[in-house]
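Quick one: the structure is below, questions incoming.
Removed from the display is one protein chain of the complex; every other protein chain stays in position.
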Amino acid sequence: MRLLILNPNTSEFVTSRVASQARRCASLGTDITTATAAFGARIIGTRAELAIAQHATLDTLAHHAGTFDAVVLAVSYDTALYAAREMLSTPVVGITEAAWLTACQLGTRTGVVMFGKRVLPLYQELATLYGLERRIAGWRALENTAPYGDGDQTEVDQQVVSAARDLIERDGCEVIVLAGAVMAGVPERLQKQLPVPLLEGVSCAVAQAEMLVRLACPKPSTGSLAAPTERALIQVSAALRSQFGRA
Amino acid sequence: MRLLILNPNTSEFVTSRVASQARRCASLGTDITTATAAFGARIIGTRAELAIAQHATLDTLAHHAGTFDAVVLAVSYDTALYAAREMLSTPVVGITEAAWLTACQLGTRTGVVMFGKRVLPLYQELATLYGLERRIAGWRALENTAPYGDGDQTEVDQQVVSAARDLIERDGCEVIVLAGAVMAGVPERLQKQLPVPLLEGVSCAVAQAEMLVRLACPKPSTGSLAAPTERALIQVSAALRSQFGRA
Amino acid sequence: MRLLILNPNTSEFVTSRVASQARRCASLGTDITTATAAFGARIIGTRAELAIAQHATLDTLAHHAGTFDAVVLAVSYDTALYAAREMLSTPVVGITEAAWLTACQLGTRTGVVMFGKRVLPLYQELATLYGLERRIAGWRALENTAPYGDGDQTEVDQQVVSAARDLIERDGCEVIVLAGAVMAGVPERLQKQLPVPLLEGVSCAVAQAEMLVRLACPKPSTGSLAAPTERALIQVSAALRSQFGRA
Amino acid sequence: MRLLILNPNTSEFVTSRVASQARRCASLGTDITTATAAFGARIIGTRAELAIAQHATLDTLAHHAGTFDAVVLAVSYDTALYAAREMLSTPVVGITEAAWLTACQLGTRTGVVMFGKRVLPLYQELATLYGLERRIAGWRALENTAPYGDGDQTEVDQQVVSAARDLIERDGCEVIVLAGAVMAGVPERLQKQLPVPLLEGVSCAVAQAEMLVRLACPKPSTGSLAAPTERALIQVSAALRSQFGRA
Amino acid sequence: MRLLILNPNTSEFVTSRVASQARRCASLGTDITTATAAFGARIIGTRAELAIAQHATLDTLAHHAGTFDAVVLAVSYDTALYAAREMLSTPVVGITEAAWLTACQLGTRTGVVMFGKRVLPLYQELATLYGLERRIAGWRALENTAPYGDGDQTEVDQQVVSAARDLIERDGCEVIVLAGAVMAGVPERLQKQLPVPLLEGVSCAVAQAEMLVRLACPKPSTGSLAAPTERALIQVSAALRSQFGRA
Partner (left out) sequence: MRLLILNPNTSEFVTSRVASQARRCASLGTDITTATAAFGARIIGTRAELAIAQHATLDTLAHHAGTFDAVVLAVSYDTALYAAREMLSTPVVGITEAAWLTACQLGTRTGVVMFGKRVLPLYQELATLYGLERRIAGWRALENTAPYGDGDQTEVDQQVVSAARDLIERDGCEVIVLAGAVMAGVPERLQKQLPVPLLEGVSCAVAQAEMLVRLACPKPSTGSLAAPTERALIQVSAALRSQFGRA
């Protein structure tokens, strides 16, 4: 199968970090290509940037239409996830949704470690949108930008472990999810320091994407995820416009 | 005060319908200008179009920056409402949020009449995002495109009244909200046929916008609605980029 | 318009504090009169006093029937709010409901600062009754009676600021509501010390009352807020009895 | 033990109906006396009447202070239940709370049959206040005043049975609660026509009151149910005032 | 009435502790017999042991069929409570459900003190199953096995009092429930050190069981608690098999 990893941020750094992890954990026979959003924030970190990225995500997907069997959105806000599911006929997986769903099968109470207190409400809104808010027993926001670079990760690693332990000790979390595309690969490094499973979204998403391709469910033809047809849009890219049922 | 009415759809028809109602109900001294999104769907009716409109909304707002004291987003999905509140330093009001909040003061159970069963989940997700889902006691989806034109509204009027009555009778609703920017002005026409208050968003939003301007609360400088600063974005309009703290 | 500010407490002090703030923030053309409950607690501070005040509130309203276009209940428990909405044909606004609804448009997470840990459950029951409990991200109870007098407010001001900051820091609140009629005017004094909007109910309620009068929605004639008709009551004041549809 | 049955309505008819059932189901050794509210509605049926009855309930309780070991509030709205628990040092039981709690031990899904669609929201607000809303799987509102008189009950009996069956069939209810003080004694008459337990509040409340007296828990001295002390009230009856800690 | 106290643990120690308290608080005329599970954990303390105990509970009940008018399950997990209600035609009371329901009539916010952080999620799942999760305002897990022996209880008593006070102070709890069959009798010892009611399940359960017997509600013949009929089971005890409608 052909899996497209799409990074709704515009920074190639995230794309390559994610791609590398995706390739490490993909099944034999899964062919991975990547794409990076053409416009918008380097690293989405505000509501306004997220709003812009929704357009960028769909636009990039439209440009790659027909070249993949499934998509993984490699951004922890699962930007435009439902919109992409509506627009495309292939499975679309968000890394945070994938991690949270996987966590449900590994522990009865999920803890989330994320970066930037400012965006914590965005994750909580996502949990509520997904109807999973009762499964998440604790949140911890770290302030550290090291994961967005190639430098020394010792300090942030320690912060992550410490936050995770606190979630386990104080909130009774039984599985920890590291939110953020740049967390790809981190569990391999830190799992052994923690007494419960440590998940990040890219590995979960790749596995879920492969699973959904295998299940081969049809695209819904009714409801809020049915493909748009005969819609009129102006001033968007030709690739994007072609997704709305008019040439 | 200067009130900008922004239509995230790209159809001028909606803009002028909304502007006309806004002018009818604005206070003396409120100066109303309008703007229409420059790209995207004629009439937003799918998740993908809504995703695109989030960008278009912010882009249009950025182009009008500095010319208004408050904004009303004239689209029933309250497109990019939280993002606009983050980006701007003036109050931003969404017509559906405004109507639902106003309804809380008029009845203990709100009923919602909207158009297109397909998008019903989008409204319900909005109610959940706002934490108002328990206040909404019933939903009715009509399939009728007449409100998007200037033709005869007799049939759709009857459908609206009939749906509202059903919400009152069966679901015990005590106030009815008509969702949709094109519902502007409709309550004036239909209120007398119903035994409970009938609201639409534009009138509520204009009044709420005036109220917020009067309260003159400061822009938050912390949290998820604080203004973005020193953010790096590429390939967006100069006007929009200038909202992110870098010239 | 004629706005009645009704204080369900029996202490004139609160009435005059509230009236003064109401006059400061009312629109030109809003004529404010006040009323104070004729019986019950000086300052409502227990469930039993609140129960008595429900009767006192309606009784006082009945005595002023016909002299106002809208009512603001100037007590933080929104005493008898729904009952008054049922009994009267004019809009009725509660200061706490007004502040909480306004807060929804200013921040995604509301913090509440109130006085007296003992009555905290009463506020929480109110939030649940209104279906707004998910919007309130934190509560702080202060023990300080200074606001009920004209003495030095320095210490309590500091406590309020400190509680608000704690709500912002620890609970991620993006807007703060000061509960209590005696908080009227306090935000003017303290807002500049806080990085998010600071609201109190009287200003919000006056603005909302004016807005509701302007919207001119009809009194519901069905449901739990329809006017009582042909009801039999004994041993209540003639003014009150006349509100129940029998002369 | 001495059990006071207090009817917050002012109609003796309800009092005697309830007293009769209470005596039928009380334990040997339980001495029952009754009281009827001195002012307010004949039969509480509106929010405003309920507000007045809160005062009347406390006033009547105060007049009987010291003459009972427990109180049953014989009104389906559990009028002033929490306020009475705060004011008194004896157990206070509301008939609807008692029935709903008892129902939890008899079926996994409770159905409620009540009278007057208009007041349905009041019961639903009560269920939410009690945190029991998830246990109630269905509601049916009947319009019939026969239970408030001594006439033929055949028709209303049939309506009750029919509503109960519908709750069982369609909503999967496994226990039915008849709300309303006047339903006292009705289950004896109708239980055999139904395949699940049929409860009314008076029997449950008498049994719960006896149980609480037996458990002999102390009055809380902290929190929202602690006795009011040193409170200042004006223009209430001497009996009532004496409950607030000042002679 | 004949009351069976069934201990789903296999340790006689718990049985006799519970029986002793049950006899102390039962009404005159209540004849108490006890039973202890024949297989499974000495003291249930894991999910797997609880799963085994569900079978053991039903098996023991089946062996005592026909010898009792009501059952109390003397284990804090209320093991197999709903299953036993389905299988038997007599009332079945769980000690934790009984205590939590009783607490609803004594305080507006319940605090729970239990033993073993590991099993805290099990209690929280129980509260959610019962739809009572909103009534429980705080939880405290103690690590102390002293209550499972006859030794000195001074230290654990102090821990319990301290946890209860913390629930009152920090979480505003107005009634405290001690979870655990071995807590039988403890409130008598510690109540005087606490300002709010202190409950344990056995006393509540015995009282509730007597009350349910007195109410004499019929066994439901439909729904998820109706008796199994004509069911085919293999390799279970003859006594147990006979409960499923085939000889």
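We just call them A, B, C, D and E in the order they show up, numbering each chain from 1.
Criterion: contacts are C-beta pairs under 8 Å (C-beta built on N, C-alpha and C of every residue); 3 or more make two chains touch, one makes a residue touch a chain.
Predicted model only: the values in this text are computed from it and were never measured.
Shown chains touched by the hidden one, complex as a whole: A, B, D, E.
Of the candidate positions A:Phe39, A:Phe68, A:Tyr82 or A:Tyr148, contact with the hidden chain is made by A:Tyr82.
The residue touching the chain not shown here, chosen from E:Ile5, E:Ala35, E:Leu58 or E:Leu132, is E:Leu58.
By the touch criterion stated above, the residues of chain D touching the omitted chain are 108-109, 172, 174. For chain E, the residues touching the chain absent from view are 10, 38-43, 45-52, 54-58, 80, 82-87, 118-122, 125, 128-129, 222-226, 228, 231-236, 240, 243-244. The omitted chain makes contact with chain A at the following residues, 25, 27, 82, 91, 93, 97-98, 101-102, 104-109, 130-135, 168, 172-175, 191, 195-199, 203-204, 207-208, 210-212, 214-215, 217-218, 220-226.
Definition applied: only the chains that are shown with their structure count from here on.
Its interface matching that of C-D in over half of the contact pairs by residue number, A-B stands out among A-B, C-E or A-E. Among the chains present, the centre nearest to the common Cα mean is that of C. Centre to centre, using the average C-alpha position, chain A and chain D are separated by 53 Å. Residue numbers of chain D whose C-beta contacts span two or more other chains: 82, 120-121, 125, 222-226.
Contacts between chains form some other arrangement here, matching none of path, ring, star or all-to-all.
Pairwise chain contacts present here: A-B, A-C, A-E, B-C, B-D, C-D, C-E, D-E [touch as defined].
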